[in-house]
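Remarks on the structure that follows.
Some chains omitted; the rest stay in position.
We just call them A and B in the order they show up, numbering each chain from 1.
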Amino acid sequence: MSEETVSVAAVTVLSVLQQAYFSLQVISARRKFSVSPPSTVGPPEFERIFRAQANCSEYFPIFISVLWTSGVFLSPGVSSVCGLLYLYGRHRYFQGYKESALGRLSGMYFSAQVLWVLVGFSVLGVFFTCVRVYLQVDLLRGLIAALSPV
Amino acid sequence: MSEETVSVAAVTVLSVLQQAYFSLQVISARRKFSVSPPSTVGPPEFERIFRAQANCSEYFPIFISVLWTSGVFLSPGVSSVCGLLYLYGRHRYFQGYKESALGRLSGMYFSAQVLWVLVGFSVLGVFFTCVRVYLQVDLLRGLIAALSPV
């Protein structure tokens, strides 16, 4: 399995690096606005950066779960491309939230849409695999054959 | 591996959909009680919904880890059934917490118990696999054979 899904693993590592970058931003905001742990309360600019990172962290395991489910059960390539789009959306969300609470919205909507696409692909992948395993019908291969030019 | 574990993947996708539902509940509570991001402080009813979702999010990666460990190393079927029970427990927890702080307890205890069962199955799965790999003894198959009627 490991060879087919290497692109999904690459996106996973990129996503971890992005989370590391967000964490470093919170640490530097703590210094800049003198908010010492364990406090998480401070000026609005600090709280926006803190909440942006907390929100990205919260969605990280959900993102990884659907990235791998659609990568393993539908297509590693399609899943990796969606993964990259999601990371781009999260980047825009974080940079926008840093500026203002309203600034987070466009990146938030974009990454939410990509996440829904990955959820949809996961549902399709699980559905096709169930049909293949329990009904011995390979719908996905049939669909690709039907859509391919002769 | 992907065909054997498709039921575990199905529970994973369901669990992601449940998290999405909880997140949408927080968004609608933010609107109802006029608590704009990044603030997370508001009337008790808002804070209960916010904490319910935060708690479910926090346990999500732990749940996914033991679901897959016991699914891959012990049994995908048993693991998926426990996964469904856990999701049911989390549903009761969230609905109960929305009503009152005490209301969360029965769902919390139930989902914690199911999580411990999944942890136990993961420990067993890892133990049986280690014994099989390092001592060349298939305890699990022996156990099933011993328990089966002739």
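Definition applied: a contact is a pair of C-beta atoms (placed from the backbone, for glycine too) under 8 Å apart; a residue touches a chain by one contact, two chains touch by 3 or more.
Keep in mind it's a predicted model, so treat the numbers as computed, not measured.
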item: Copy number across the full structure, from 2 displayed chains; value: 3
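Here is the rule we use: only the chains that are shown with their structure count from here on.
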item: Where chain A and chain B are represented by their mean Cα positions, the distance between them in whole Å; value: 20
item: Footprint of chain A on chain B - complex, ascending; value: 1-3, 6, 9-10, 12-13, 15-17, 19-20, 36-40, 54, 57, 60-61, 64
item: Chain A - residues contacting chain B, complex; value: 1, 44, 47-48, 50-52, 58, 61-62, 65-66, 69, 72-73, 97, 101, 104, 119, 122-123, 125-126, 129-130, 132-133
